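Take a look at chain A:
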Amino acid sequence: MERYEIRLSGSGGQGLLLGGIILAEGAINDGRNSVQTQSYGPEARGGASKSEVIISSEEIDFPKVRNCDILLSLTQKAYDEYNEGLKEDGILIVDSSVNAVKSGNIKIYSIPIIDSAVKDLGKPMVTNIVALGVLVEITKVISKESLEKAVLERVPKGTEELNRKALAKGYEIANKLM
Partner candidate 1 sequence: MKSKARLMQGNEACVEGAIAAGMRFYAGYPITPSTEIAELSAERLPLVGGRFMQMEDEIGGMAAIIGASLTGAKSMTATSGPGFSLKQENIGYASIAEVPCVIVNVQRGGPSTGMPTSPAQGEIMQARWGTHGDHPVIALTPSSVRETFDLTIKAFNFAEKYRTPVILLMDEVIGHMREKVQLPDPSEIEIIDRKRPDCSSEEYLPYEADNDLVPPMADFGTGYRYHVTGLVHDETGFPSNSTAVADKLIRRLSNKIEIHRDEIESWEEENTEDAEVLILSYGCVARSSKSAMNILRERGIKAGTFRPITIWPFPEKRLRELAAKVKTIVVPEMNLGQLVLEVERICGCNAKIEKLNKVSCEIIYPEEIVSKIEEVL
Partner candidate 2 sequence: MPSVLVENYFRTEKLPQIWCPGCGHGIITRSIASAIEKSGIDKNKICIVSGIGCSSRAPGYLDFNTLHTTHGRALAFATGIKMAKPEIKVIVIMGDGDATAIGGNHLIHACRRNIGITAIVYNNSIYGMTGGQYSPTTPKYDKGTTAPYGNIDKAFDICKLAASAGATYVGRATAYHASLVTSLVQNAISNEGFSLIEAISMCPTYYGRKNKKGSAVSMMEWQKNSAINISAAAKMSPEALEGKFLIGELKNSPEPEYTNEYQKIIDRLKKESQ
């Protein structure tokens, strides 16, 4: 049974809650099922916050991530808090600023996601979109067409071009590493 459990983690304000929603919508665009859940309240503002997505071609019963296939961590705090539960052969994508510990057969990708958004694009608010570009390029968990469609349906009007650029940036920096 094909089932992907994905956890996006970072600090509140990095847009990862929306990131999770977009990823889940992208999966629906692909014709699959998805469930998205997230941390709420004080936990979601500042500190470490997470957004979880499960994607499957079958019905999704249990809605929470237990055996994480893909973990994205944009901050050290989020990595420390949420790296437990990542499968032995899971994929770990971290921002270059995060110091990740190698364990088992986990594939680690350390990528300058935040720097690319802040320095290359000059727009820290697209950090989440760059991250989605990176995640999809590496994992192919959903198609790029579906991702782009989902992004453009969610972002504010007038920011479409910027977000397209952010996705392209994500693909580019992921490719450099692969």
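The definition used in the following text is that contacts are C-beta pairs under 8 Å (C-beta built on N, C-alpha and C of every residue); 3 or more make two chains touch, one makes a residue touch a chain; residues count from 1.
The set was built so that all candidates are chains of the complex that A comes from, given by their letters.
The structure presented is a predicted model; accordingly, all values stated were derived computationally and were not measured.
The candidate touching chain A in this complex, chosen from 1 or 2, is 1. Residues 21, 24-25, 28, 33-43, 60-64, 66 of chain A are the ones touching candidate 1 in the complex.
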